[in-house]
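Yeah, one chain of the complex is gone here, protein chain that is, but the others are all in their spots.
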Amino acid sequence: MDMREAISRFVRDGDTLVIEGFTHLICFAAAHEIIRQQRRDLTLARLTPDLIYDQLIAAGCAKKLIFSWAGNPGVGSLHGMRRAVEQGEPQPLALEEYSHFGLVARLSAGAAKLPFWPLRDYRGSDLPAVNPLIRSVECPYTKEQLATVPALNPDVTVVHAQRADSNGNAQIWGLYGVQKEAAFAASRVIVVVEEIVPEPVIRADPNRTLIPGFIVDAVVCEPWGAHPSYAQGYYDRDNAFYVGWDAVSREANGLEAWLNEWVYGVGSRAEYVEKLGEDVVARLSAKPRISEGVNYGF
Amino acid sequence: MDMREAISRFVRDGDTLVIEGFTHLICFAAAHEIIRQQRRDLTLARLTPDLIYDQLIAAGCAKKLIFSWAGNPGVGSLHGMRRAVEQGEPQPLALEEYSHFGLVARLSAGAAKLPFWPLRDYRGSDLPAVNPLIRSVECPYTKEQLATVPALNPDVTVVHAQRADSNGNAQIWGLYGVQKEAAFAASRVIVVVEEIVPEPVIRADPNRTLIPGFIVDAVVCEPWGAHPSYAQGYYDRDNAFYVGWDAVSREANGLEAWLNEWVYGVGSRAEYVEKLGEDVVARLSAKPRISEGVNYGF
Amino acid sequence: MAVRAARELSDGDVVFVGIGLPNLACNLARATHAPNLVLIYESGAVGAVPDRLPVSIGDPALVTDSLGVASMADIFQFYLQGRRIDVGFLGGAQVDRYGNLNSTVIGPYSKPKVRLPGSGGACEIAVHAARVIVVAPLSPRSFPAEVDFYTSPGQAGKFGTRATLSLPGGGPTRIVTDVGILAPSVEDGELELVAVYPGIDPQAVVGKVGWPLRISGTLEPVPPPSAEELTLLRDVLDPEHLYL
Partner (left out) sequence: MAVRAARELSDGDVVFVGIGLPNLACNLARATHAPNLVLIYESGAVGAVPDRLPVSIGDPALVTDSLGVASMADIFQFYLQGRRIDVGFLGGAQVDRYGNLNSTVIGPYSKPKVRLPGSGGACEIAVHAARVIVVAPLSPRSFPAEVDFYTSPGQAGKFGTRATLSLPGGGPTRIVTDVGILAPSVEDGELELVAVYPGIDPQAVVGKVGWPLRISGTLEPVPPPSAEELTLLRDVLDPEHLYL
């Protein structure tokens, strides 16, 4: 399935959407297609909104953000997000805030179809005071109070992975983030990969499979689909892009011009990569560091 | 460290002991050394007691068993365990019974240092009626009642793995069982491996690491240490042994004779393997099915 | 029974498989009408294609060439409790009139006549799987009116019905025996005889259970095993006759 069809069929106005990936494997290709298809009133959830949600918010796709750390890592603020929160531009954005552990726990509960998840956290913190969804429960054994967060069950989760077979059995190596929990928690799952591989490639190393194909609704092959994020073994993080985003996004018209050029101005990820140019692709392409195989025989 | 020293230093009379591994990677070598060193009054916990706890119980090491499925898979009863429960021979054995999910949840809670774990289970079952440690908690969001089990924090967990470096950074492929949870839940961790490999072998494929070395107290190299269980890529399960155990263990003196010959009668795992003989080793040795490597470069 | 159980599976079903007959049934279904069956074992093997009949549920042949391996915590939390399983297979020493299963003890728990292995994953499979197929030969001893011990919940029982207990899965929907098939009635969840195998007299089946067995008004015809099914079972899937 191509990205246009996957987004068109599985992402709807008003959905709660999770595109996860902690620094690694953040699916910008899906976000850009969502922007092009002008989805509206999304509730966006992610530990680190990162540039990907900054762009979705600036493009007017979102009405609410659920998050735990909102910044451009190592660089500064997310200006698009701040304009929405502080000035209501292009539209107001409601915030629901956790810590990383809290949001990981929300997705874990969602994946396990439990209504809540317990964690030892938040005592001595103001976070529960500003988020009434952080509550507590009494342990039936020790009688101590533990914090709780409610399950988060997205309507759609997009997982970017290095590779999958055509049924969506997806393999990830390097940082896992909360991709597995986000996928199992969702009603609909879109898997986007650097390569579609024959099923025997997956079956030759089953311990690398993170997402089983039978929970996947669409499989999209989108090389370089995570840029400016990265895919271990495929391409490096484009740190210069992250640093440069600060200047691009500082004013609304700068960010808008960027969207016009790099999102609305291209029809697909393939065009985006072509526009990125050979130099960037060459600079970021991964050098080989191939691991050894292991024996699955008996 | 050799097995004798590892057991001598880290397993004590009265300990709660977990030797996990679901069919795969069950560390009989550690159990046999515990029998030789005549540890007493152990509380043994395992999803499937299997032959390994049948032997420990028959050897008089255990006073209590925490379990969820007590049988010889595909064969029949565990006769050593039943004699202890039904006739108090060689000593009485207390039982504490869960379902698989319940015991997995107890170890997960232990690993997470939470006092309990919630699960949607046991309604319509008699299990909570015969085990007062299965309780319930009210969800702070939906007000529904969920089952709970208390944390299980073993004094010692023994994990068998295919390989580790000398610091105990241990890699497992094939079935994981609850080895990770059992290790993180424990106060002391003994890792037993088929091979000690140089640290760069571990570092060349970090996604295969299940247990980090810094939580490990002892690393023991014990080839064929899981026989008659198996190690994927090293040797097959000795199904004939499992089938044969029924006749061996049906009478107390048969089981005792087996222990005399195969446990007390050998000084180490190496002697056991030698006694096993070349034919058995040849029959069970794994055929090669080597996976491809993946690229960890950037 | 393996043939009849196999026919209960639909192509594409995600099946939580136990060892023995269920395993055989799944492999037969995969080889015939349901090539896209996804076999999941509680040991953690996902999409297994064992090239030998596994003796244990954690056999290495289940891992080699499988689609994935999951930790048991993930299997029980994300796959089973996460409601990703269409069909669970269960057996039991006792099956009662509402499909409650006992695999724990015959007699009282504290002083059992027979100590059975216990739940394993059976309780949670009965709670969560969208539907449960029970495979058990029919006899008065193993089909009492009420089980001695409720290991795994059926359609109703002393604790209430699935609805009053808020059990997410469908519970036992088909009981495949050696003479016919029982299924819960829509009205009250009591098992009734819905099919008998060729040559079996429905009335003779009635006496083999410990309650007054109702015979469904629409008794389904069950075609006998085909030559292809039998050949597959005997020559390919269980050549060593471990389970046949």
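Going in written order, the chains are labelled A, B and C, and every chain counts its residues from 1.
Keep in mind that, in the parts below, contacts are C-beta pairs under 8 Å (C-beta built on N, C-alpha and C of every residue); 3 or more make two chains touch, one makes a residue touch a chain.
Here the structure is a predicted model, which means the values were calculated and not measured.
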Where the missing chain makes contact, among the chains that are shown: A, B
Residue among A:85, A:196 or A:281 that touches the chain left out of view: A:85
Listed residues A:181, A:205 or A:222, member touching the removed chain: A:181
Option from A:19, A:119 or A:152 whose C-beta touches the chain left out: A:119
Absent-chain interface as seen on chain B, which is shown: 111-114, 169, 180-181, 184, 199-200, 202-204, 206-207, 209-210, 212-215, 296-298
Chain A residues that touch the omitted chain in the full complex: 22-24, 47-48, 67-71, 73-74, 77, 82, 85-86, 97-101, 104-105, 108, 119-127, 130, 144, 173-178, 180-181, 230, 232, 236-237, 239, 242-243, 286, 289
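Basically, only the chains that are shown with their structure count from here on.
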Each chain counted as touching chain A and chain C at once: B
Chain separated most widely from chain C, comparing mean CA positions: A
Chain B and chain C: spacing of chain centres that average the CA atoms, whole Å: 28
Whole-Å gap separating chain A and chain B, where each centre is the average of the chain's CA atoms: 37
Sites on chain B at which at least two other chains make contact: 119-120, 144, 173-174, 230, 232, 236-237, 289
Multi-chain contact residues (two or more partners), chain C: 45, 60, 63-64, 69-70, 77, 81, 168
